[in-house]
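What you see is the complex with one protein chain gone and the rest in place.
After this line comes chain A, so read on.
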Amino acid sequence: MGEKTPLFEEHKKLGAQIVDFAGWEMPVYYSTPLKEHELVRSEAGIFDVSHMGEIFVEGKQALELVQLLVTRDVSRMEPGQMSLGIMCNEQGGILDDLTVYRFSDEKYMIVVNAGTRKKDLSWIKKHAAEFGCSVRDESDSLAKIDLQGPKTKDILAELTDFDLSKIGFYRFAEFSVTGVACIVSRSGYTGEDGFELYFEGERAPKLWNKLLEAGAQPCGLGARDTLRLECCMPLYGHELTENHSPLQAGYEWNINFEKENFIGMNVLLEQKNKGLAEKLVAFEMVERGIAREGYKILHEEKEIGVVTSGSFSPTLKKNIGMGYVKQEFAGIGQKIGIDVRGKAVGAVTVKKPFYKRNY
(Lines give C-alpha, C1' and ligand atoms only; values in the text may rest on other atoms or scores of the structure.)
Protein backbone atom coordinates (compact mmCIF):
# COMPACT_ATOMS: atom_id res chain seq x y z
CA MET A 1 0.00 0.00 0.00
CA GLY A 2 1.25 3.42 -0.90
CA GLU A 3 1.11 6.67 1.03
CA LYS A 4 -2.21 8.45 1.38
CA THR A 5 -3.01 12.15 1.37
CA PRO A 6 -5.34 13.63 4.04
CA LEU A 7 -8.06 13.56 1.35
CA PHE A 8 -7.90 9.83 0.60
CA GLU A 9 -11.20 9.05 2.36
CA GLU A 10 -12.91 11.91 0.50
CA HIS A 11 -11.75 10.46 -2.81
CA LYS A 12 -13.17 7.07 -1.89
CA LYS A 13 -16.50 8.64 -0.92
CA LEU A 14 -16.62 10.31 -4.33
CA GLY A 15 -16.03 6.97 -6.05
CA ALA A 16 -12.59 7.84 -7.40
CA GLN A 17 -10.50 5.33 -9.30
CA ILE A 18 -7.26 5.16 -7.32
CA VAL A 19 -3.84 4.46 -8.84
CA ASP A 20 -0.29 4.40 -7.60
CA PHE A 21 1.57 7.59 -8.46
CA ALA A 22 5.17 7.92 -7.25
CA GLY A 23 4.35 5.70 -4.27
CA TRP A 24 1.10 7.54 -3.45
CA GLU A 25 -2.47 6.29 -3.76
CA MET A 26 -3.94 9.06 -5.87
CA PRO A 27 -7.26 9.58 -7.69
CA VAL A 28 -6.83 9.21 -11.46
CA TYR A 29 -10.47 10.12 -12.18
CA TYR A 30 -13.87 10.39 -10.50
CA SER A 31 -16.20 10.50 -13.54
CA THR A 32 -13.96 10.09 -16.60
CA PRO A 33 -10.67 11.79 -17.55
CA LEU A 34 -12.30 13.40 -20.60
CA LYS A 35 -15.21 14.92 -18.66
CA GLU A 36 -12.88 16.26 -15.99
CA HIS A 37 -10.58 17.74 -18.63
CA GLU A 38 -13.48 19.59 -20.25
CA LEU A 39 -14.70 20.76 -16.87
CA VAL A 40 -11.40 22.50 -16.12
CA ARG A 41 -11.39 24.17 -19.53
CA SER A 42 -14.98 25.44 -19.16
CA GLU A 43 -15.78 25.68 -15.42
CA ALA A 44 -13.79 24.79 -12.32
CA GLY A 45 -12.05 21.68 -11.06
CA ILE A 46 -10.16 20.82 -7.90
CA PHE A 47 -7.18 18.51 -7.71
CA ASP A 48 -5.71 16.96 -4.60
CA VAL A 49 -1.98 17.36 -5.09
CA SER A 50 -1.00 16.93 -1.45
CA HIS A 51 1.58 14.35 -2.50
CA MET A 52 3.80 17.18 -3.68
CA GLY A 53 6.49 18.40 -1.32
CA GLU A 54 6.92 21.78 0.38
CA ILE A 55 10.41 22.67 1.55
CA PHE A 56 11.04 25.93 3.42
CA VAL A 57 14.47 27.53 3.22
CA GLU A 58 15.31 30.30 5.66
CA GLY A 59 18.39 32.27 6.67
CA LYS A 60 20.36 35.45 6.10
CA GLN A 61 21.88 33.93 2.96
CA ALA A 62 18.75 32.15 1.74
CA LEU A 63 18.73 34.15 -1.49
CA GLU A 64 22.30 33.11 -2.26
CA LEU A 65 21.37 29.47 -1.62
CA VAL A 66 18.29 29.50 -3.87
CA GLN A 67 20.25 31.36 -6.56
CA LEU A 68 22.78 28.55 -6.55
CA LEU A 69 20.09 25.85 -6.68
CA VAL A 70 17.92 27.06 -9.56
CA THR A 71 18.75 28.30 -13.05
CA ARG A 72 16.59 31.43 -13.00
CA ASP A 73 17.44 34.77 -11.38
CA VAL A 74 15.53 34.70 -8.09
CA SER A 75 16.93 38.09 -7.04
CA ARG A 76 14.61 39.71 -9.57
CA MET A 77 11.55 38.23 -7.89
CA GLU A 78 9.70 40.40 -5.42
CA PRO A 79 8.38 39.21 -2.07
CA GLY A 80 4.96 37.70 -2.84
CA GLN A 81 6.07 36.45 -6.23
CA MET A 82 6.37 32.79 -7.22
CA SER A 83 7.86 31.18 -10.27
CA LEU A 84 8.90 28.00 -11.97
CA GLY A 85 12.48 27.03 -11.23
CA ILE A 86 14.71 24.34 -12.68
CA MET A 87 17.17 22.60 -10.37
CA CYS A 88 20.12 20.97 -12.10
CA ASN A 89 22.97 18.73 -11.06
CA GLU A 90 26.60 19.57 -11.86
CA GLN A 91 26.23 17.91 -15.28
CA GLY A 92 23.33 20.23 -16.20
CA GLY A 93 20.82 17.37 -15.90
CA ILE A 94 17.41 18.26 -14.49
CA LEU A 95 17.00 17.17 -10.85
CA ASP A 96 13.53 18.67 -10.67
CA ASP A 97 11.18 21.33 -11.98
CA LEU A 98 9.87 23.12 -8.95
CA THR A 99 8.19 26.34 -7.94
CA VAL A 100 9.89 28.95 -5.78
CA TYR A 101 7.79 31.21 -3.52
CA ARG A 102 9.66 34.28 -2.31
CA PHE A 103 8.31 35.43 1.07
CA SER A 104 11.27 37.73 1.76
CA ASP A 105 14.99 37.89 1.06
CA GLU A 106 15.45 35.41 3.87
CA LYS A 107 12.49 33.03 3.41
CA TYR A 108 11.48 30.83 0.47
CA MET A 109 9.10 27.94 -0.07
CA ILE A 110 10.22 25.40 -2.67
CA VAL A 111 7.48 23.11 -4.00
CA VAL A 112 8.76 19.87 -5.47
CA ASN A 113 7.42 16.77 -7.22
CA ALA A 114 6.38 13.78 -5.11
CA GLY A 115 8.75 11.44 -6.93
CA THR A 116 11.79 13.67 -6.42
CA ARG A 117 11.03 14.96 -2.92
CA LYS A 118 13.58 12.88 -0.99
CA LYS A 119 16.31 13.44 -3.55
CA ASP A 120 15.58 17.18 -3.66
CA LEU A 121 15.56 17.50 0.11
CA SER A 122 18.97 15.93 0.56
CA TRP A 123 20.34 18.00 -2.34
CA ILE A 124 19.03 21.24 -0.83
CA LYS A 125 20.27 20.30 2.66
CA LYS A 126 23.70 19.47 1.32
CA HIS A 127 24.07 22.93 -0.19
CA ALA A 128 22.30 24.80 2.64
CA ALA A 129 25.12 24.11 5.09
CA GLU A 130 27.64 26.49 3.51
CA PHE A 131 25.07 29.31 3.58
CA GLY A 132 24.01 28.65 7.16
CA CYS A 133 20.38 28.21 6.11
CA SER A 134 17.71 26.13 7.79
CA VAL A 135 15.82 23.64 5.60
CA ARG A 136 12.42 22.51 6.80
CA ASP A 137 10.44 19.79 5.02
CA GLU A 138 6.75 20.55 5.67
CA SER A 139 5.48 18.05 3.07
CA ASP A 140 3.89 15.73 5.64
CA SER A 141 2.02 18.45 7.49
CA LEU A 142 0.85 20.53 4.53
CA ALA A 143 -1.90 19.62 2.08
CA LYS A 144 -2.28 21.16 -1.37
CA ILE A 145 -5.37 21.66 -3.50
CA ASP A 146 -5.25 23.18 -6.98
CA LEU A 147 -8.39 25.01 -8.01
CA GLN A 148 -8.32 25.42 -11.79
CA GLY A 149 -10.61 26.75 -14.51
CA PRO A 150 -12.26 29.94 -15.76
CA LYS A 151 -14.81 30.02 -12.93
CA THR A 152 -12.40 29.46 -10.05
CA LYS A 153 -12.07 33.12 -9.08
CA ASP A 154 -15.81 33.35 -8.37
CA ILE A 155 -15.76 30.12 -6.39
CA LEU A 156 -12.80 31.14 -4.24
CA ALA A 157 -14.28 34.63 -3.73
CA GLU A 158 -17.33 33.00 -2.10
CA LEU A 159 -15.10 31.39 0.51
CA THR A 160 -12.88 34.28 1.53
CA ASP A 161 -12.99 37.96 2.47
CA PHE A 162 -9.65 38.52 0.80
CA ASP A 163 -9.80 40.66 -2.36
CA LEU A 164 -8.59 38.19 -5.01
CA SER A 165 -7.97 40.94 -7.56
CA LYS A 166 -4.91 41.73 -5.43
CA ILE A 167 -3.17 38.50 -6.50
CA GLY A 168 -1.82 38.80 -10.02
CA PHE A 169 -0.58 35.83 -12.00
CA TYR A 170 2.41 34.13 -10.41
CA ARG A 171 1.84 36.07 -7.18
CA PHE A 172 0.79 34.71 -3.82
CA ALA A 173 -0.70 35.85 -0.53
CA GLU A 174 -1.56 34.38 2.87
CA PHE A 175 -5.19 34.54 3.90
CA SER A 176 -8.02 32.49 5.31
CA VAL A 177 -10.31 30.44 3.07
CA THR A 178 -13.45 29.29 4.89
CA GLY A 179 -11.57 29.68 8.17
CA VAL A 180 -8.51 27.73 7.04
CA ALA A 181 -5.20 29.61 6.91
CA CYS A 182 -3.77 29.22 3.41
CA ILE A 183 -0.88 30.25 1.22
CA VAL A 184 -2.61 30.94 -2.10
CA SER A 185 -0.89 31.55 -5.44
CA ARG A 186 -2.52 32.47 -8.73
CA SER A 187 -1.00 29.71 -10.80
CA GLY A 188 -1.39 26.10 -11.83
CA TYR A 189 -0.56 23.33 -14.21
CA THR A 190 -3.53 23.34 -16.59
CA GLY A 191 -3.22 26.49 -18.70
CA GLU A 192 -6.35 27.98 -17.11
CA ASP A 193 -6.77 30.72 -14.56
CA GLY A 194 -6.61 29.22 -11.10
CA PHE A 195 -5.14 29.00 -7.65
CA GLU A 196 -2.85 26.69 -5.72
CA LEU A 197 -3.73 26.41 -2.03
CA TYR A 198 -1.34 25.24 0.71
CA PHE A 199 -2.63 24.64 4.23
CA GLU A 200 -2.51 22.34 7.24
CA GLY A 201 -3.31 18.77 6.25
CA GLU A 202 -5.81 18.28 9.09
CA ARG A 203 -8.04 20.96 7.57
CA ALA A 204 -8.01 19.37 4.12
CA PRO A 205 -11.38 17.51 4.22
CA LYS A 206 -13.17 20.68 5.38
CA LEU A 207 -11.67 22.91 2.71
CA TRP A 208 -12.13 20.26 -0.01
CA ASN A 209 -15.82 19.87 0.79
CA LYS A 210 -16.40 23.64 0.99
CA LEU A 211 -14.88 23.99 -2.47
CA LEU A 212 -17.17 21.22 -3.76
CA GLU A 213 -20.20 22.92 -2.20
CA ALA A 214 -19.19 26.19 -3.85
CA GLY A 215 -19.33 24.50 -7.27
CA ALA A 216 -15.86 23.14 -7.98
CA GLN A 217 -15.80 19.54 -9.19
CA PRO A 218 -13.21 16.91 -8.30
CA CYS A 219 -10.66 16.09 -10.99
CA GLY A 220 -7.99 13.41 -11.05
CA LEU A 221 -4.46 13.02 -12.27
CA GLY A 222 -5.71 11.71 -15.64
CA ALA A 223 -7.22 15.07 -16.61
CA ARG A 224 -4.25 16.88 -15.07
CA ASP A 225 -1.97 15.04 -17.49
CA THR A 226 -3.92 15.85 -20.68
CA LEU A 227 -4.46 19.45 -19.55
CA ARG A 228 -0.74 20.03 -19.03
CA LEU A 229 0.14 18.24 -22.28
CA GLU A 230 -2.11 20.55 -24.33
CA CYS A 231 -0.17 23.47 -22.83
CA CYS A 232 3.18 21.72 -23.52
CA MET A 233 4.08 21.83 -19.84
CA PRO A 234 6.76 19.18 -19.33
CA LEU A 235 6.29 16.54 -16.63
CA TYR A 236 9.09 15.22 -14.45
CA GLY A 237 10.02 11.62 -15.28
CA HIS A 238 8.68 12.06 -18.81
CA GLU A 239 10.02 15.17 -20.56
CA LEU A 240 12.29 16.05 -17.65
CA THR A 241 14.98 13.70 -16.35
CA GLU A 242 18.55 13.90 -15.17
CA ASN A 243 19.54 12.81 -18.69
CA HIS A 244 18.14 16.00 -20.18
CA SER A 245 19.14 19.61 -19.68
CA PRO A 246 16.73 22.53 -19.37
CA LEU A 247 18.03 23.80 -22.72
CA GLN A 248 17.03 20.57 -24.41
CA ALA A 249 13.63 20.73 -22.69
CA GLY A 250 12.96 24.23 -24.06
CA TYR A 251 13.51 26.06 -20.79
CA GLU A 252 16.05 28.59 -22.03
CA TRP A 253 13.68 31.36 -20.85
CA ASN A 254 14.04 30.03 -17.31
CA ILE A 255 17.86 30.15 -17.30
CA ASN A 256 19.81 33.27 -16.44
CA PHE A 257 23.43 33.08 -17.59
CA GLU A 258 24.13 36.58 -16.23
CA LYS A 259 23.88 35.26 -12.68
CA GLU A 260 27.06 34.85 -10.72
CA ASN A 261 26.63 31.12 -10.55
CA PHE A 262 24.17 28.25 -10.40
CA ILE A 263 24.77 24.54 -10.29
CA GLY A 264 25.20 23.22 -13.82
CA MET A 265 25.92 26.64 -15.32
CA ASN A 266 29.19 25.75 -17.05
CA VAL A 267 27.78 22.68 -18.75
CA LEU A 268 24.68 24.57 -19.89
CA LEU A 269 26.81 27.44 -21.25
CA GLU A 270 28.85 24.95 -23.21
CA GLN A 271 25.68 23.31 -24.56
CA LYS A 272 24.32 26.69 -25.52
CA ASN A 273 27.46 27.62 -27.42
CA LYS A 274 28.12 24.26 -29.04
CA GLY A 275 24.51 23.38 -29.85
CA LEU A 276 22.31 20.63 -28.49
CA ALA A 277 22.29 16.97 -29.44
CA GLU A 278 18.51 16.80 -29.14
CA LYS A 279 15.54 19.01 -28.38
CA LEU A 280 12.03 18.56 -27.08
CA VAL A 281 9.41 19.09 -29.79
CA ALA A 282 5.63 19.15 -29.92
CA PHE A 283 3.93 17.25 -32.73
CA GLU A 284 0.52 16.33 -33.96
CA MET A 285 -0.47 13.20 -35.81
CA VAL A 286 -1.50 13.71 -39.43
CA GLU A 287 -2.41 10.04 -39.98
CA ARG A 288 -4.57 7.76 -37.81
CA GLY A 289 -2.82 6.77 -34.60
CA ILE A 290 -1.98 7.92 -31.10
CA ALA A 291 1.64 8.37 -30.05
CA ARG A 292 2.43 7.04 -26.58
CA GLU A 293 5.38 7.44 -24.24
CA GLY A 294 8.33 5.35 -25.39
CA TYR A 295 7.29 5.05 -29.04
CA LYS A 296 10.10 5.70 -31.51
CA ILE A 297 10.14 8.87 -33.60
CA LEU A 298 11.21 8.20 -37.19
CA HIS A 299 12.38 10.09 -40.23
CA GLU A 300 12.42 8.11 -43.45
CA GLU A 301 12.44 4.89 -41.42
CA LYS A 302 15.45 5.96 -39.35
CA GLU A 303 15.05 6.44 -35.62
CA ILE A 304 15.57 10.10 -34.70
CA GLY A 305 14.01 10.27 -31.25
CA VAL A 306 11.48 9.07 -28.73
CA VAL A 307 8.00 10.10 -27.59
CA THR A 308 7.84 11.36 -23.97
CA SER A 309 4.08 12.05 -23.78
CA GLY A 310 1.25 11.39 -26.19
CA SER A 311 -2.51 11.39 -26.07
CA PHE A 312 -5.75 12.36 -27.68
CA SER A 313 -6.27 16.06 -27.04
CA PRO A 314 -9.79 16.56 -25.65
CA THR A 315 -9.80 20.30 -26.46
CA LEU A 316 -8.36 20.13 -29.97
CA LYS A 317 -9.82 16.72 -30.86
CA LYS A 318 -6.46 15.78 -32.37
CA ASN A 319 -3.79 13.29 -31.41
CA ILE A 320 -0.82 15.17 -30.00
CA GLY A 321 2.48 14.50 -28.30
CA MET A 322 5.91 15.65 -27.25
CA GLY A 323 9.25 13.97 -27.64
CA TYR A 324 12.98 14.42 -28.01
CA VAL A 325 14.44 14.44 -31.52
CA LYS A 326 17.90 15.10 -32.92
CA GLN A 327 18.51 18.83 -33.26
CA GLU A 328 18.36 18.83 -37.09
CA PHE A 329 14.75 17.59 -36.97
CA ALA A 330 13.58 20.00 -34.26
CA GLY A 331 12.28 22.76 -36.55
CA ILE A 332 8.56 23.52 -36.82
CA GLY A 333 6.79 21.81 -39.73
CA GLN A 334 9.18 18.87 -39.82
CA LYS A 335 7.51 15.73 -41.15
CA ILE A 336 8.16 12.79 -38.87
CA GLY A 337 6.80 9.32 -38.32
CA ILE A 338 5.75 7.67 -35.09
CA ASP A 339 6.32 3.94 -34.75
CA VAL A 340 2.88 2.77 -33.62
CA ARG A 341 2.91 -1.02 -33.14
CA GLY A 342 5.49 -1.47 -35.88
CA LYS A 343 3.90 0.87 -38.41
CA ALA A 344 5.21 4.37 -39.25
CA VAL A 345 2.31 6.76 -38.75
CA GLY A 346 2.73 10.29 -40.13
CA ALA A 347 3.06 13.31 -37.82
CA VAL A 348 4.39 16.86 -38.04
CA THR A 349 6.19 19.05 -35.52
CA VAL A 350 4.21 22.15 -34.49
CA LYS A 351 4.69 25.35 -32.51
CA LYS A 352 4.30 25.06 -28.73
CA PRO A 353 1.88 25.14 -27.00
CA PHE A 354 -1.05 23.29 -28.59
CA TYR A 355 -3.49 25.27 -26.47
CA LYS A 356 -3.29 28.72 -24.94
CA ARG A 357 -6.11 30.47 -23.13
CA ASN A 358 -6.07 34.25 -23.35
CA TYR A 359 -7.15 35.46 -19.96
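Assume contacts are C-beta pairs under 8 Å (C-beta built on N, C-alpha and C of every residue); 3 or more make two chains touch, one makes a residue touch a chain; residues count from 1.
The working rule: contacts and distances are computed from a predicted model.
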| item | value |
| --- | --- |
| Listed names "Probable glycine cleavage system H protein", "Tat pathway signal protein", "Pyruvate ferredoxin oxidoreductase" or "Biotin transporter BioY", with the criterion being the UniProt name of the chain not displayed | "Probable glycine cleavage system H protein" |
| Residue of A:Arg292, A:Lys326 or A:Arg357 in touch with the missing chain, whole complex considered | A:Arg292 |
| Which residue of A:Pro33, A:Gly194 or A:Pro234 touches the chain not shown here | A:Pro33 |
| Footprint left on chain A by the chain that the document does not show | 28-29, 32-35, 37, 222, 225-226, 288-290, 292, 311-312, 314, 319, 341 |
